[in-house]
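Below is one structure, written out as structure tokens, with a few remarks after it.
The complex is shown incomplete by one protein chain, all other protein chains being positioned as in the whole.
Up next is chain A:
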Amino acid sequence: MTQVTEVVKVGIADLNIAKHPQTIMTAGLGSCIGLILYDETSKIAGLVHVMLPDSSMARNKSFKEAKFADTGIEALLSLLEKEGVRKSRLKAKMAGGAQMFNTANSSEMMRIGYRNAEAVRAILKEHKIPLIAEDCGGNKGRTVEFLLDQSLLKIRTIQEGVTYI
């Protein structure tokens, strides 16, 4: 019997959850962060594709919650909770937060990758969710897929190929 593994794809500023034997992925992370929150026991994982560090940056009233680290992580936590996952069971892995272009312009928007990673780390700490592994920074794009059975984050880059954390 062949089992077709279904891949749940998450877009920019979006989030979703997957259950084993599904996997969950997001493509082309630059300064954005792909954060995985997972429960090893129940083999459920959520992924949020964060674009900006804080919802205070929003200049419009309605926005996709997943766009910002603070609202995105909140939204993912409540989605996981609805699935019966206890927060105390959750662990985290993340990748992204790169700076794709170096510019002389030192505007805050140019350091957004670094700020995104910092924001996510701080929020995880607040929620006491252990960050098991991360691959952040540099100037490379990353496509990530979380393999629920092994709790491994598969990271693909143009230069380095595939690595696992």
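Just so it is clear, contacts are C-beta pairs under 8 Å (C-beta built on N, C-alpha and C of every residue); 3 or more make two chains touch, one makes a residue touch a chain; residues count from 1.
To be clear about the criterion, contacts and distances are computed from a predicted model.
For the chain that is left out, the UniProt protein name among "Cytochrome c1", "Phosphoribosylformylglycinamidine synthase subunit PurL", "Chemotaxis protein CheC" or "1,2-phenylacetyl-CoA epoxidase subunit A" is "Chemotaxis protein CheC".
Touching the missing chain, out of A:44, A:98 or A:120, is residue A:98. If you put the missing chain back, the residues of chain A touching it would be 11-14, 27-32, 51-52, 57-60, 62-64, 67, 98, 100-105, 109, 112, 139-143, 156, 158.
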